[in-house]
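Can you keep this structure in mind? I'll have questions shortly.
For this depiction, one protein chain was excluded, whereas all remaining protein chains were kept in their positions.
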Amino acid sequence: MTTVRGGLVLVLGGARSGKSRLAEAMVSESGLEAHYIATAEALDGEMTERIAHHRASRPAHWTTHEAPLDLAGTLKAIDLPGRVVLVDCLTLWLTNLMMAERDIPAAFAALAEACKSLSARVIFVSNEVGLGIVPDNRMSRDFRDDAGRLNQLIAALSDEVYFVAAGLPLKMKG
Amino acid sequence: MTTVRGGLVLVLGGARSGKSRLAEAMVSESGLEAHYIATAEALDGEMTERIAHHRASRPAHWTTHEAPLDLAGTLKAIDLPGRVVLVDCLTLWLTNLMMAERDIPAAFAALAEACKSLSARVIFVSNEVGLGIVPDNRMSRDFRDDAGRLNQLIAALSDEVYFVAAGLPLKMKG
Partner (left out) sequence: MTTVRGGLVLVLGGARSGKSRLAEAMVSESGLEAHYIATAEALDGEMTERIAHHRASRPAHWTTHEAPLDLAGTLKAIDLPGRVVLVDCLTLWLTNLMMAERDIPAAFAALAEACKSLSARVIFVSNEVGLGIVPDNRMSRDFRDDAGRLNQLIAALSDEVYFVAAGLPLKMKG
């Protein structure tokens, strides 16, 4: 189904489910040259704190790239066989696209297109956000619709998909 | 456990998880005469948009029925061997019952009773809504309690139950 030579993996889970730590362990165990794409932007104190918390948990020799908006371009720019790229995370990227009022379907299509021709192994981390009650505002409903579409899109292209809860992975595909 | 001759299936998932598409694929693959029970009512512009989006994705030769409240009666009225009936979805039906101030436990009991004597295969789509934080208002808490009870009730009667995330089904039963 996918044409990604290095292999595509989606790690899906809730907030503080251990999904980032699990994805980071996959990177370490791969033995490949590790690259990290952070989609987060430190726009306020709470976000800065969360970013610092995550950064401290990663090995110092990983190469970090920032891609709050141009995820497809960044993936193509650093793509090389023998590399593993961890993208953490897709839902923050979507948040950034919405804040910047970008064309969401076009951005999704560009990411899917980029994914199809990568030589590196790519591990995407994403939040499942659709399992609570219906949010009371339109923006949140649109966000969870778009997040659901994005997760479905990447899952369809992925070789392996994991659902993570309480730090434990459940294989959904692969 | 169930006495449904045609078989009962529950497809459970979050918002925009791909659960409707998965259930629709089950209908198409069954080779049976396809009937669709829509529980949605177009009460505002956003809802009209969501209904039209779903309708456009279904084959034109399916017979569509509308049952915002009398789901048990509609199931019994169209029940015939050799048919498959897709009910999309139980959580919208519950919303309609609440809005119309119907007797929820009585409506659940009537649905369960109807399910036990059907000849058609029936595929229920439902939302899991209890995996976020506790909602800040009583109506939402009651809704997710009732939705949880309904999902448990139908799951207990079902031959197969699937949990869907990112378009991928995870078999919980069957």
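Some notes on this structure:
Here the chain labels run A and B in written order, and each chain numbers its own residues starting at 1.
Quick note on the criterion: contacts are C-beta pairs under 8 Å (C-beta built on N, C-alpha and C of every residue); 3 or more make two chains touch, one makes a residue touch a chain.
Please read these numbers as outputs of a predicted model, since none were measured by experiment.
Listed residues B:Ala72, B:Val87, B:Ala147 or B:Leu168: the one in touch with the omitted chain is B:Ala147. Considering the full assembly, A:Ala165 is the residue among A:Leu32, A:Leu69, A:Ile104 or A:Ala165 that touches the omitted chain.
Interface residues of chain B with the unshown chain, by the touch rule above, are 10, 12, 14, 128-134, 138, 141, 144-149, 151-152, 154-156, 161, 163, 170, 172-173. Residue positions on chain A in contact with the hidden chain: 13-18, 46, 128-133, 135, 140, 143-144, 165-168, 170, in rising order.
Here is the rule we go by: only the chains that are shown with their structure count from here on.
One finds 31 Å separating the Cα centroids of chain A and chain B.
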